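Mind having a look at this structure? Questions to follow.
Heads up, one of the protein chains got dropped from this complex, but the rest are sitting where they should.
Residue numbering begins at 1 within each chain, and the chains themselves are lettered A and B in the order written.
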Amino acid sequence: MADHVHAGKAFFGRSVVSAEDFTKDEILALLDAARSYDRFEDGTPSFQPVPATLQGRVLGLLFFEPSTRTRLSFESAMLRLGGSVLGFADARISSFSKGETLVDTIRVVEGYCDAIVLRHPKEGAARLAAEVARVPVLNGGDGSNQHPTQTFLDLYTIREAAGQLDGLKVGFMGDLRYGRTVHSLASALLHFDVDLKFIGPENLRLPSDLRGQLKQAGRLGAEVTQLADAGDLDVLYVTRIQKERFPDPMDYERVRNAYRVDREALAPLGENLKILHPLPRVNEVATEVDDLPGAIYFQQSRNGVTVRMALLDLILGGRAGAGAS
Amino acid sequence: MADHVHAGKAFFGRSVVSAEDFTKDEILALLDAARSYDRFEDGTPSFQPVPATLQGRVLGLLFFEPSTRTRLSFESAMLRLGGSVLGFADARISSFSKGETLVDTIRVVEGYCDAIVLRHPKEGAARLAAEVARVPVLNGGDGSNQHPTQTFLDLYTIREAAGQLDGLKVGFMGDLRYGRTVHSLASALLHFDVDLKFIGPENLRLPSDLRGQLKQAGRLGAEVTQLADAGDLDVLYVTRIQKERFPDPMDYERVRNAYRVDREALAPLGENLKILHPLPRVNEVATEVDDLPGAIYFQQSRNGVTVRMALLDLILGGRAGAGAS
Partner (left out) sequence: MADHVHAGKAFFGRSVVSAEDFTKDEILALLDAARSYDRFEDGTPSFQPVPATLQGRVLGLLFFEPSTRTRLSFESAMLRLGGSVLGFADARISSFSKGETLVDTIRVVEGYCDAIVLRHPKEGAARLAAEVARVPVLNGGDGSNQHPTQTFLDLYTIREAAGQLDGLKVGFMGDLRYGRTVHSLASALLHFDVDLKFIGPENLRLPSDLRGQLKQAGRLGAEVTQLADAGDLDVLYVTRIQKERFPDPMDYERVRNAYRVDREALAPLGENLKILHPLPRVNEVATEVDDLPGAIYFQQSRNGVTVRMALLDLILGGRAGAGAS
């Protein structure tokens, strides 16, 4: 109720380019609002359709590079709210001319829809689109830069699983240097009283600007190369280490196996540890981990729909606009 | 009414991996239920929308290989019932990582939708998906293995056109060896008192296990190489002979023309003969046959939507769930 009113004010008609554009209060309002869109109870999908608050509204999806999970998650969110989607899943099968500027494309597409989700290989593309468009633009990932809805769903997942964000010890493991997800979530967690720890290979350590920011805020906990050295953790956020980051394939193979978690590696961290991963995983998390009560990466993926439902409904004024909040 | 109640019990929440998983009663309940979804009267489409029993429900379509007819037929069925669809039409334009297992993909996608249609090049993929998923999985074809909704629509088409299934003489012509459609339909027809005949080249005869099964059941009629030698027929099911089956292209050309039906070839079989073909046809059925009253292959294609509407509505509890049966 009050959540929606508050969040509605913060999000109605607004573009979402970076999680950093939103205050702590705005983020909390979104996370609160999202709860009422959650269709899973103990991981079991509910078959109760939600009110069709976005009926007749159209979401445009412009994926200049493929990202099937992000696309389908946004589509599911929009469709569940009674809305519709259009667009393209891959610029290679779009006839949007390479000769046409992104600005022109946005001006054309805003005529087809009520909001745009943009996935683009170039950093800054979403910011530019948001400045030009007369409909809200949601950044579905612009290069290695931002992916704000991933950050929101990560925060939602941790908060729902752990009960709160303040007081948590959160460990990030894997590619700390290039991982967009890690940077954005760590940055957003600065709003809260958390202890952030980082586990990864020497050559994929945190970028110095982010390390500086965390240090200044007094949030930087351990930076270690072994999970065993990280100490207590409430949350472990595992990311993929990409082969392309290693000039020597042998180095990759060594590192890859060093940052793979299985039941044995996780045992010392206790039963309450929550394990997240943005998916897809290759082998960073052994499948034997899936059955642990704290393995919530598939829940995290489902939360992507929940949080995007809340976001779309708030931005497009669905529930609030229908006077039904 | 009673049909829906019965079929509803058999199908609600259930995966459809193989037609062989369903009893004769269950199949008949589905075929009975399907009648009320038929929007064609004498082949003319009706413009009366049906009740939107699946409003707010989402069907996920995961086509790891393209099959445009199957995909569009399922989409049409879901959309006509007021539901929505999402997914991908071709794995080549999906970013589902080759490194991700099918099990992981299914666990992610079940978070986006209420049921999944899976088309996959590998035999057994649908069975695996159905075991893992917490939403129903409908097999849209797994390699050369199963395509159960094709079998259901074939049975529906024959039954509606001929009035009943018991007592029919059904001939299969073309590729009897590799034709998934032939095997699955012949197998399903074992539930009924039918006489099955097979017309095809020596090198594309029935697989021995299916022949054994038919023989044991006392259903195996003629096995011949010429249509003229098959005797009386009520139904002729023609399939495509694929070039790739023949090492020598000349052999293919000879066979291809030998198993092509035109008005002259069909004349001896009489006016009541019903002619089916799973489509697309290349030249197995001459276009001059299209105007014969028994040429029902386009009706058969349209029935694909009808039967899939019934199936989706029953599985997802639409009509029954709305208490409107």
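One rule holds for everything that comes next: a contact is a pair of C-beta atoms (placed from the backbone, for glycine too) under 8 Å apart; a residue touches a chain by one contact, two chains touch by 3 or more.
Because the structure is predicted, anything quoted here is derived from the model rather than measured.
**Q** Pick out which of A:G87, A:G174, A:P201 or A:G221 touches the chain that's been left out of the picture.
**A** A:G87
**Q** In the full complex, which of B:L72, B:V103 or B:A217 touches the chain missing from this view?
**A** For the chain that is not drawn, the touching residue is B:L72.
**Q** Which of A:E75, A:E110 or A:D195 touches the chain that is not shown?
**A** A:E110
**Q** Kindly note down the residues of chain A that lie in touch with the hidden chain.
**A** Residues touching the hidden chain, for chain A, are 55-58, 60, 84, 86-88, 93-97, 99-101, 103-105, 107-114, 134-135, 316-317, 321.
**Q** State which residues belonging to chain B touch the missing partner chain.
**A** For chain B, the residues touching the absent chain are 40, 43-45, 47, 49-50, 52, 66-69, 72-73, 75-76, 79-80, 82, 84-85, 89-90, 92-93, 279-282, 287, 298, 301-302, 304-305.
Rule of thumb we're sticking to: only the chains that are shown with their structure count from here on.
**Q** Distance-wise, how many Å sit between the C-alpha centres of chain A and chain B, to the nearest whole number?
**A** The computed centroid separation for chain A versus chain B comes out at 40 Å.
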